Structure formats: C-alpha cells, structure tokens
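If you scroll down you'll find the structure; I have some questions about it.
With one protein chain withheld, the remaining protein chains of the complex are depicted in position.
So that you can tell them apart, the chains are marked A and B in the order they are listed, and the count of residues begins at 1 in each.
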Amino acid sequence: MQVGLNHYLAVSALLFGLGLYGILTRRNAVAILMGIELMLNAANINLVAFNRYVAPGALAGHVFALIIITLAACEAAVGLALVLAVYRNLETIHVDEINVMKW
Amino acid sequence: MGELAAFIILAIVTLLPAVVVVTSRNLVRAAMSLIPSFLGVTGLFVLLQAEFVAGIQILIYAGAIAVLILFVIMLTQGGTGTALRQVNEQQLVGGLVAGALTIALLGLLLRTPWPLVAGTLPRSNVAAVGGAFLTNFILAFEISSLVLLVSLVGALVIARREQ
Partner (left out) sequence: MNWFLEIVKAVLAALAVFTFLAVVGAMLGVYLERKISGWIQSRLGPKHVGPQGLLQTIADTVKLLQKENIVPSNADAITFNVAPLMAVVAALLAWIIIPFGPAFGRVLVVRDINIGLLFFIGMASLIVIAILLGGWSSNNKYALLGGFRSASQMISYEIPLALAVMVPIMMAGTMSTVGIVEAQRGGWLGIGNWYIFGLPGNRGLLVPGFLAFVVFLTAATAEVNRVPFDLPEADSELVGGYFTEYTGMRFALFQLGEYAEAFAMAALTSVLFLGGWHGPWLPGIVWFFIKMFALVFFLIWVRWTYPRLRLDQLLNLSWKGLVPLGFVLVLVTGWLLV
C-alpha cells in the first residue's frame, strides 16, 4: 500500500481535532496557546501534502507553510508576552478568572 | 512499504504526544510533549519532500516556540499547576464539538476526489523556495516580515515591566 494524500489529511484532521479539544477545555492561557500551535501544525501538514500530491512543482504550499510558521512564532511571542503581563497584574492566567472587564 | 512504515511511526509520534498535550494535568509535561509532536510533523514534512519547511519547523517550533512556552509556564503558575483545576466545565461539550468536527473533516477530506497530479518537486527546494519568495510571493514575504517586526516590538512593549 502506498502512502497517499488521504493518509496525511487524516493525520492532520486528527491533530486539528486534538488542538481544538485543547482550546475548548483548557483554563490555562498557555495551554490554549499550545492547542493553537497544534492546529497550526495540522494546517501546515495539509498545505505541504496538497503541494506534494495536487500541485507538485508549484511550491505555493511550502511558501505558505513557511509564512504560517513565521506567523505562529509572532503569535507565540505576543501571546506569551500578554500572558506574562496578565499574570503580573491579576496573578492568574486562567482565562475564566480573567473577567475584570465584565463589570 | 518502507514509506508506509515510516509514515505510521511518524503519525504515532505526532498524535500520541498531542493527546498528552491536551489532556495532561501537569502543564510542563504537556509542553514537553509538544516537542515530539512537532518533531513528528517535521518527519512528515521530510516524507513529503519539503526539507526546507522541515528544517524551519525544527528550528522555530521545536527550538524556539516550545522553549518560550516552557519558559512562560515555569514563570507563572508556580510550576506545574497540578494542584489547580486545569480544565473548565465545558469538557463534555468541547469533546463532542472537537470530535464532531474531526469526523466531519475526515469525512469531507477523505471523500473529496482530489485532482491528484503525479509529478516531482524541484530537486533542491531550498533555492526554489527562496526564488518563489522573491518572485511570485514577494508581497506575502514583505507583509510577513512587517508582521514579524511589529510583533517583535509589540511583545517587547507588552512584556516589559513598568518602571
């Protein structure tokens, strides 16, 4: 049996689902960020797999995977800076306890 | 045969630690499990003949983002956070939604007849990717570098302690 596009798509769908589960159920902001990273990785697998099997020679998938990795680095840096700032002011990084803007 | 074996091993290396990432009560272990997961994805990229993306994946994800996450977990939470409740009350709903979405995605992705094209990628795709960045994708390249700069400055401003 050959490894085809569907195999990669299945792995990426599962990874995406796991990341989503993490985002929906975690209280800790950093853990939510980890879920987002998993989802971004799943998207990258899809991009590169489509590049390989649907449009070989185009390289658009690689380019966008690289851009996503860059943006993931930005997102992690800004997100973690925000987490640190929140922790300094509120002494918690549980997103369900950060509700001072509500009232 | 060999490719399939490698794929199965890499898929397991990617998915099993990912389960730990989203379920472990110990946040440092969760962050630690990100690393094998990222490395498994790197292996999948190598199987897909995307060596340059794979190299950048090790460097940025496993080398930088994982360290950043570990760092922030160790600075906040008083360490592992095992004494605290780590999940909210949406566990059931969240699990159902994520499971339903995964099944929908699997069904959709696997049943769509993708127009497969048999072809080969450029042999050394480092130079090819570099060329693509500076020709067809120059706008995306410039914008992402701008975003990088802005987020660098932004992260510094946000994380800096007020004097």
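Convention: a contact is a pair of C-beta atoms (placed from the backbone, for glycine too) under 8 Å apart; a residue touches a chain by one contact, two chains touch by 3 or more.
Everything numeric here is computed off the predicted structure, so don't read it as measured data.
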| item | value |
| --- | --- |
| Shown chains that the omitted chain touches within the full complex | B |
| Per the touch definition above, residue among B:V13, B:I35, B:A132 or B:A155 touching the missing chain | B:I35 |
| Touch criterion as defined above, residue of B:V22, B:L47, B:A62 or B:A155 at the omitted chain | B:A62 |
| In chain B, positions touching the absent partner | 1-3, 5-6, 26, 28-29, 32, 35, 51-52, 54-56, 58-59, 62-64, 66-67, 70-71, 74, 79-80, 124, 126-127 |
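To be clear about the criterion, only the chains that are shown with their structure count from here on.
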| item | value |
| --- | --- |
| Centre distance in Å when chain A and chain B are each reduced to the mean of their C-alpha atoms | 6 |
| In the complex, chain A residues that touch chain B | 1-11, 13-22, 24-28, 30-31, 33-35, 37-38, 41, 44-45, 48-57, 59-67, 69-78, 80-85, 87-88, 93-94, 96 |
| Residue ranges of chain B touching chain A (in the complex, touch as defined) | 3-4, 7, 11, 14-15, 18-19, 21-22, 27, 30-31, 34, 37-38, 41, 44-45, 47-50, 52-53, 56-57, 60-61, 64-65, 68-69, 71-73, 75-77, 81, 84-88, 90-91, 93-95, 97-99, 101-102, 105-106, 109-110, 114-122, 125, 128-129, 132-133, 136-137, 140-141, 144, 147-148, 151-152, 154-156, 158-159, 161 |
